[in-house]
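One protein chain omitted, others in place.
As written, the chains take the letters A, B and C, and residue 1 is the first residue of each chain.
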Amino acid sequence: MKLSDIERHDTDILILGTGGAGLFAALHAQQTAPEGTKITIAVKGLIGKCGCTRMVQGGYNVALGGGDTVERHFMDTIEGGKWLPDQDMAWRLCEQAVVRIRELENEVGCYFDRNPDGSLHQKAFAGQTADRTVHKGDLTGIEIINRLMEKVLASGVEKLQEHRAVGLIPTKDGSALAGVLMIDMRTGKFRLVRAKCVMMGTGGGPTMYKYHTPSGDKTMDGLAMALRAGLPLRDMEMVQFHPTGLLAGDHTRMTGTVLEEGLRGAGGQLISHAGQRFMFDYDGKGERATRDVVSRGIYAEMRKNNNPEQEGVFISMSHLGPDTVRARFPGMVKRCADSGFDLVADKVEVVPTAHYFMGGVVVDIDTRTAMEGLYVAGEDAGGAHGSNRLGGNGVANSTVYGGIAGDVMGRDVAGMSLREPDETVLEAEFARAIYPLTRTPDLVLPLRKKLQDLMWEEVGVIRTEAGMKRGLRGIAEVSDVLMDVGVDDSNLAFNLTWHDWLNLRSLCDVSKVIAQAGIMRENSRGAHYREDFPDDGGIENSEFTVARMVGETVEVTNEPVVFSVVKPGETILPEGEPETLVAAQ
Amino acid sequence: MTSETLNVTIDRGAAGLQDYAVPAYDNQTVLDVVSWVQQNADPTLSYRFACRVGMCGSCAMMVNGVPRWTCRTHISKVLDGNAVTIGPLRNLPVIKDLAVDMDPFFDKWVAAEGVHHGAMTRDDPIASLGDDHPEQSGADFGRECINCSICYAACDTVAGNPNYLGPAALQRAWNLLNDAKDEGRMAILEAVSGTGGCHNCHSMGSCTTYCPNELDPMSAIAGLKRETAKSFFKRGR
Amino acid sequence: MLTLRLYMLQRITALFMAPLVIGHLAVMIYAIQGGLSAAEILGRTQGSFAWFVFYGVFVLAVAIHGAIGMRTILHEWGGLRGPWIDLTMWLIGLGLFALGARAVWAVTFSGGSI
Partner (left out) sequence: MSAHGITSRAHPLWLAYILHRLSGLALALFLPLHFLLLGQALRGEAALDQSLAFSDMFLVKIAEFGLVFLLAVHMFGGLRLMAMEFLPWSPSQKTLAAGATATSFLIAVLFFMKAI
């Protein structure tokens, strides 16, 4: 394959990814862009059928009155993120969620669950001080994405499905983005899509961990591309673990998938390998403590056990009675049964599982990045959640900021023109993508497993400097070996093994940054827990990490958090407001 | 545990049927079997999946002649002895091996007016729809559809009649017809009464039988037939 | 390829035919006792306006109904596409009607001979 084989394609607005961020960007760009603007949506899978927004179970956080306020939602977000969030971004998130939920109901056609009086039903996730989470049963993501997907499919945007973005191609002077290099996965051919504005919404996805929840298409491609393009990334050490991922062995893709949070809320018990309940040893709230606390409890318990046959702990629901379990969690019971487990009467083995990536590209509140023409929204963008994302704030974030990106691009595009790509970067990105095709074919999977084990062991739920350094060495090793693993190039059409290779390359690149940023943060905040630095390092002096590629190496620095809305120890809630509006369980 | 071997036959289109010996493990889904082949035996094998928990609807294939979501189908459920045959989903063009082009399915979804029609905006309050809105009861009918196309693959009418919109798209149309917030009634009735409309359905019920989410497109389509018949008499067409 | 109109026609003719079929079957079961003979059949039907209407409606309905049904089958199983579909439907319908009408005329008003 030669550089000249790259097909060239132009559009006005290009959107990468079709999660909440990508689909909302497409809709909003259509609403604000001048008549005749060409909008293209490119995605690694099928439109609306990949990514994590579709997998959202619990719901969507939005303050809709009944005592709850945007201020309260904001304070919960800041407290939850342990004062690391970018406060302007968090504020905009909470404020705009109110608009976005009305848009979802009134314009997009979602139909969320109602109270008997006809108002939206809202519930409280752990870490929230009000009943705030709007939902559709426990399949909220399907409702949101299906409705958005229909709208976008019917809107006539240009579709580039199963197009994988492999490189951001800047202009010669590097100040602006010229286009994105992609592989048309169905044919294996390359396509350079130039656009005046590009929104990246590829959704992060910490799938470099042995146990992980995100969909298979998410492999940190966006952040790896941003890194190579020289963009600053923040909070890269912040990986959220969900406490109860299914543990079903190495040989199944089911391993790591989420067993719903509600199981613990309803009284599900966690049982150690020794047959004991243990969560009360770690926290007064027991199994009902927040995700990070329970994840650490389980991890600590797992370390005590050296029986290789039984790695995780168990969740047991049977004491609630079979009828109750079946009635309250029909979806979970069926899912477990399909995979051969009995959630009703038996205990099911679980393990903490990497769920969400708080870190991401540094953006302003309009989703603009340091590179003209590039906008980033959703899980790819850093800042809104700080060190911990509240359950329900993820989909709020992707839909709110995806919409904002669409609005902003629609307005910006009029003043922009197509730019000439830097052909040397293009050549380098092309060479990088076809590199494995020039080597002797070998298996990719064992290396992926190796990276996943390493990240789980050394850069996982509980971290130490020594561990993360070991992790870094291991990542370097995997990266090196990967460069000797080739892919059979006899047929590049829908060649998943080639994409497995490219996935692993993105994961290695970002894993390294996670470990580096983790070493940099010598304190424990939210999802980042250092056994060697267990305290929070002083909230008033909060800093966040920023990583960027300088030459061939990644440099991590600390930057102070600007408390632009509220200072530690203070609140923006009116005086006399109760601490929580949620009735104790 | 791994002493047993599964005889897996995969339909690879032009390359014909190919046999693979796949080690059996506990907790193995059909998707895991297919993945094993690609990851260990034949790196050129193509298939599609994303969520791996039955939410995205992108992993459906024909398994022993039955359309199934492979990520949620335990292999023990489909083994015939220790053999299983896997092919691409029926009624859709094959891209390569086990990956099909789902565009026709979604084009029909849109053609059935399977998209919200409303005049309300983000500046309006959210509609109050509760127990006092019995007409909304059908608005939840089939909403959990994951557009996996299994019903579409199961339906013989789709196989014989390329214009037929198919069960999932029509179910969405019925869903919208019952949604008090939707204002597209006329457009929907029009869309489902055309040459590819609901009247082509023979109520053979394979859609309802094979839907992995236990949805019931057949009844939704019967609903559309009733509504269009009513409008037939009303408008005297 | 069925539109609302063809669908309604097929259902309406089917509803019409249901009592006629039951009637026809009943008569046949009665008639078949002791063997069939032309005289018996014709004796009942000849000159009877009621039987003419009975079988006339039947034939009309069956022609429409059968033609629409065959149209579907030929489209789905026979791979018939485009304008051929409707052409074939009309041919089958008219053919059925012609044959049926001839038979009805024969057993009712032909007077047993021409």
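The criterion applied here is as follows: a contact is a pair of C-beta atoms (placed from the backbone, for glycine too) under 8 Å apart; a residue touches a chain by one contact, two chains touch by 3 or more.
Remember, predicted model here, so these are calculated numbers, not experimental data.
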Inset, instruction - Specify the shown partners of the omitted chain in the complete complex. - result: B, C
Inset, instruction - Could you tell which one of C:L42, C:V57 or C:I85 touches the chain left off the display? - result: C:L42
Legend entry - Residue, one of B:P67, B:G114 or B:G142, that touches the chain absent here: B:P67
Inset, instruction - Specify the residue from the set B:C71, B:I86, B:V115 or B:L215 that touches the hidden chain. - result: B:I86
Legend entry - Contact footprint on chain C, counting only the chain that is left out: 11, 14-15, 17-18, 21-22, 25, 28-29, 32-33, 35-39, 41-42, 59, 62, 66, 69-70, 73, 92, 95-96, 99-100, 102-107, 110, 112-114
Legend entry - Hidden partner interface residues of chain B, rising order: 9-11, 17, 62, 64-67, 85-88, 90, 153-154, 156, 202-206, 208-209, 218-219, 222-223, 225-226, 229
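Keep this in mind: only the chains that are shown with their structure count from here on.
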Legend entry - Chain whose average C-alpha position is farthest from chain B's own: C
Legend entry - Centroid distance [mean C-alpha coordinates] between chain C and chain B, Å: 39
Legend entry - Approximate Å spacing (C-alpha centroids) for the pair chain A, chain C: 66
Legend entry - Distance from chain B to chain A - Cα centre to Cα centre, in angstrom: 27
Legend entry - Multi-partner residues of chain B (at least 2 other chains): none
Legend entry - Touching residues (chain side chain A, partner chain B) in the complex: 45-47, 49-51, 54-55, 64, 99-103, 105-109, 111, 114-120, 136-137, 139, 141-143, 146-147, 150-151, 153-154, 161, 186, 215-217, 248-249, 251-254, 257-258, 335, 338-340, 441, 443-445, 487-488, 490-491, 493-497, 500
Legend entry - chain B to chain A touching residues, read off their complex: 25-29, 31-32, 35-36, 38-40, 43-58, 71-74, 76, 95-97, 99, 102-103, 106, 109-110, 114-116, 118, 120-133, 139-140, 143-147, 172, 176, 179, 181-182
Inset, instruction - In the complex, go through chain B and note every residue touching chain C. - result: 156-157, 159-161, 163, 193-197, 199-200, 225, 228-229, 232, 237
